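Have a look at the structure that comes next, please.
With one protein chain held back, the other chains of the complex are shown just where they sit.
Letters A, B and C mark the chains in the order given here, with residues in each chain numbered from 1 onward.
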Amino acid sequence: MVGNTFGYLFRVTTWGESHGKAVGCVVDGCPAGLELREEDIQRELDRRRPKSAISTARREKDEVVILSGVFEGKTLGTPISMLVYNRDVNSKPYEEIKHLFRPGHADYTYQAKFGLRDWRGGGRSSGRETVARVMAGAIAKKILQRFGIRLVGFTREIAGIRCDINPEEYDLDEIFRLAESNAVRCPDEDVARRMEETILKAKAEGDSVGGIAEVIARGVPAGLGEPVFFKLDAYLAFALMSVPAVKGVEIGAGFKVAKMRGSECNDPIVLKEGKIGFATNNAGGILGGISNGEDIVVRVAIKPTPSISKPQKTVNWVKMVEDKIVVKGRHDPCIVPRAIPVLEAMVALVLVDCMMMQGLIPRFLG
Amino acid sequence: MVGNTFGYLFRVTTWGESHGKAVGCVVDGCPAGLELREEDIQRELDRRRPKSAISTARREKDEVVILSGVFEGKTLGTPISMLVYNRDVNSKPYEEIKHLFRPGHADYTYQAKFGLRDWRGGGRSSGRETVARVMAGAIAKKILQRFGIRLVGFTREIAGIRCDINPEEYDLDEIFRLAESNAVRCPDEDVARRMEETILKAKAEGDSVGGIAEVIARGVPAGLGEPVFFKLDAYLAFALMSVPAVKGVEIGAGFKVAKMRGSECNDPIVLKEGKIGFATNNAGGILGGISNGEDIVVRVAIKPTPSISKPQKTVNWVKMVEDKIVVKGRHDPCIVPRAIPVLEAMVALVLVDCMMMQGLIPRFLG
Amino acid sequence: MVGNTFGYLFRVTTWGESHGKAVGCVVDGCPAGLELREEDIQRELDRRRPKSAISTARREKDEVVILSGVFEGKTLGTPISMLVYNRDVNSKPYEEIKHLFRPGHADYTYQAKFGLRDWRGGGRSSGRETVARVMAGAIAKKILQRFGIRLVGFTREIAGIRCDINPEEYDLDEIFRLAESNAVRCPDEDVARRMEETILKAKAEGDSVGGIAEVIARGVPAGLGEPVFFKLDAYLAFALMSVPAVKGVEIGAGFKVAKMRGSECNDPIVLKEGKIGFATNNAGGILGGISNGEDIVVRVAIKPTPSISKPQKTVNWVKMVEDKIVVKGRHDPCIVPRAIPVLEAMVALVLVDCMMMQGLIPRFLG
Partner (left out) sequence: MVGNTFGYLFRVTTWGESHGKAVGCVVDGCPAGLELREEDIQRELDRRRPKSAISTARREKDEVVILSGVFEGKTLGTPISMLVYNRDVNSKPYEEIKHLFRPGHADYTYQAKFGLRDWRGGGRSSGRETVARVMAGAIAKKILQRFGIRLVGFTREIAGIRCDINPEEYDLDEIFRLAESNAVRCPDEDVARRMEETILKAKAEGDSVGGIAEVIARGVPAGLGEPVFFKLDAYLAFALMSVPAVKGVEIGAGFKVAKMRGSECNDPIVLKEGKIGFATNNAGGILGGISNGEDIVVRVAIKPTPSISKPQKTVNWVKMVEDKIVVKGRHDPCIVPRAIPVLEAMVALVLVDCMMMQGLIPRFLG
């Protein structure tokens, strides 16, 4: 009943339907004294906005308003309430199909759960809800930055086209720059071009494609994560699987460990400049659910956008007869690139929360 | 700081170190009136115990004691406290290596987090902690049974050897019978034999192997899972990733969705005997984070047991010099088969909790 | 760090500073299908607004805006975000004293806790925060009404002048009507007049007075409250003591039990129309932390408004010297009457939450 709050000490409560008045969130537990302006939030929101031919035609400006928790440019330690008004709303195409459950969407399950639903643009189940996650994540990122933690997400694979860069060989700022320079957020320019072509081809055919996104966090201190249930990897999996369209999460070597031997999978422990470190990073920076000081590496599988214009089998639930549906609306033929800032936000929220639980963030960031 | 409690309405708090006096748990929120005897718990504990050549030589009887919450054979609605004493404990091999961090283990991260650690058998980070999960899960399973929900786990893959059965074609009791009939818990007898051989070969070489386990839940009503953060898939990912050695979690088609098109990935909605259903199950029974009435299908990647007798590079943290380690102790060369009851337990806990949140389980099961 | 959320299954998160842009809340866990319009909220907000000579001169219209969670006049089961803009704000008098901690206020403690504070109108510690509680409480009351539970608060005592009505002898609607008919919310007209005179006298002297408020809930089913920590009385005490200016909470006979004997304090158990009932109600409707079906009776002690125009000793914390302060601003000389709707809201929130925990409220109120 209470699924709209995320976090234990750094807590985010999100609200809003896709075609309602607004979407927003309340961030509770943010330390006092953090410099925060609307621009800090807006920058991240702008990264989430659709921009190119591979994105939806819905063009929201997504202007953030901070309603509380900030005074004279600094956080008060009280709840930060933020919202974005929904402006470019067109519910017409949804009205026509409101008696048909869209395949791959939550139409049926919301109806089954709540007994009624807001059929306009998917209501609460819409990807638009992630606007609120990005707003909250922007604050989390600012906090991480103060502690020297850098975080970046990028597209690892789309429709089987894979980018093979090894993030360990790069400065994360460089990966960020490369990924942000193209529409698919893939740090390899050539691969990015092929991904984009494939997406546009699927779009032309009234279809969509899926992919894999990766997020790296560097500079994370050893010791984060609360055994035995609130492990850092468990918490990350929880956070990332809650993002719409995600169907799989893996840490470090992930599913590859199934084919490994222990002698190959175990990361040798070594001294690096006199400190404990690891020669490899199959663990993805997490051992026994606790960060080990190496890069945190997570990957998620994102399904192809369920909204496609090809006719699909479905059921008219008012008449209880089988029917066909063509989903019009305005949709991204591949959601992976726009999911990146959302995934980053979720990782940032987890890391800040775990740092607080570990006692590493003071109440006043004076 | 509070990582040892799992669940929102059906809550389990576990405690205990591998070589401490005992391991146990407290289950709070169990409905009153449920018939419960120690045999119900013992049956599941016995499934978790090592039994064959592919398991550790540590031979615990793991006899459960129920200390509270049950009166005249029925639950009272008050906390159920249970424990198992640790009897077959030999801390000697650990004493010898207590200054060396074992690769692939949580030795270093526990030290980094807590500033000290119980080095005997991995302490709290040991797989022995899962005894408590299995005890709690046994209660959850009993509840699910009353509501006609069946749950089974099995080994899908070990060291690259894959079992290709399609659970949809089977009665789950049949899968259970097949899986439980061999040491690796694989429902395909021939594949099971090959898996077993591979494990023994790795063991002989002082090494270990990983694999993939799958859990299916059938009969789950539509409507479970709390959007937007406490989604059923997010909650399952959280639960399963918290199990030691798990490095990846996927739902339904999982990572395969990355290569699919929308027209292929979306499960057509159809009428089955007059009710809403789905023609395929790429969704793994979950849409928008809410169960859709189809089988819940989850898969996890389990890393090879980190305890291997091959020499490995590590660091002596007292002297702060690099060193080599040979892990003796008593270990499973492949943990997948013994993880199955634990994974089932976690899925059961999640389902019971979600059913409670959805208001489907009364306070008194009279 | 996370003090701004109330409730376990019916959860309210409030936000907003007294002189910030707005105050508001997010209600998560409200069942779907409840008819809800802004008028339902506005009615309660209007009860909280200052109206008479005994109230502050700050005249906010307090117009509620519902931003999410309601569709076609019914709740969706998704978060309900509501806000009220702050319009009649005058921060000038606060600027003049921003270096002086006001006695009886949270100025010093906020500074000590957060390292900085919004000094305008008390910021987050202002009574204005209770606007959000009243909004959320209005929804809780609507739910209680559907289940035949009636709730009323009134002034029991002000400045030593006590109203001796026995609510058991009245229909609660009658108490409501009587209490709402005068400025002090006391159901005894004569007593009310004397209370009002006393308040105005204190006001004229630049001073303020305290009092006792009582809330009664009738029709509450037996069985609410979760032992052993989340008892109904413990939960009520938590809720009520969190209301600004409350310094004491008692249930039923309350502090009088200290002078009673067991034979006098124990309520005899009797049959009432064939059902279990109690001959007296010293228990205030709660035994062992669980409701027993009788009236829930709670009383709170409310301190005199700390903002008084008499000069008081304080400290200038910038110069760190002792000083005198005269608090101008616009204040109620007695806060008891305006606290009544807030206290009712808190009791309503507790009862709805406990009913949900007991499984008495379905997810869909169709």
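What we mean here is this: a contact is a pair of C-beta atoms (placed from the backbone, for glycine too) under 8 Å apart; a residue touches a chain by one contact, two chains touch by 3 or more.
Treat the numbers as computed from the prediction; the structure is a model and nothing was measured.
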**Q.** Full-complex contact with the absent chain, from C:Gly121, C:Pro306 or C:Pro337
**A.** C:Pro306
Q) Considering the whole complex, which of C:Ala159, C:Val184 or C:Ile216 touches the chain not shown? A) C:Ala159
Q) Which chain C residues would touch the chain omitted from the figure, given the whole complex? A) 1-6, 8, 14, 101, 103-106, 108-110, 112-113, 124-125, 129, 157-160, 202, 207-212, 222-231, 233-242, 244, 246-271, 274, 276, 279, 282-284, 286-293, 301-308, 310, 312-315, 317, 320-322, 357-358
Q.
What does the interface between chain B and the hidden chain look like in terms of residue numbers?
A. 1-5, 8-11, 13-17, 20-24, 26, 28-29, 32-33, 65, 67-69, 71, 74, 76-81, 83, 113-118, 123-124, 356, 363-364, 366
Q: State which residues belonging to chain A touch the missing partner chain.
A: 9, 78, 223, 227, 357-359, 361-363
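Operating definition for what follows: only the chains that are shown with their structure count from here on.
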Q: With centres defined as the mean of C-alpha atoms, identify the chain lying farthest from chain C.
A: B
Q: Select the chain whose centre, defined as the mean of its C-alpha atoms, is least distant from the mean of all protein C-alpha atoms.
A: A
Q) At the place where copies chain A and chain C touch, is the share of residue numbers found on both sides over half (same) or under half (different)? A) same
Q.
Please tell me the distance, in whole Å, between the geometric centres of chain B and chain C computed from their C-alpha atoms.
A. 46
Q | Centre-to-centre distance between chain C and chain A (centres being mean Cα positions), rounded to whole Å | A | 39
Q: Would you pick out the residues of chain C that each touch at least 2 other chains?
A: 9, 78, 363
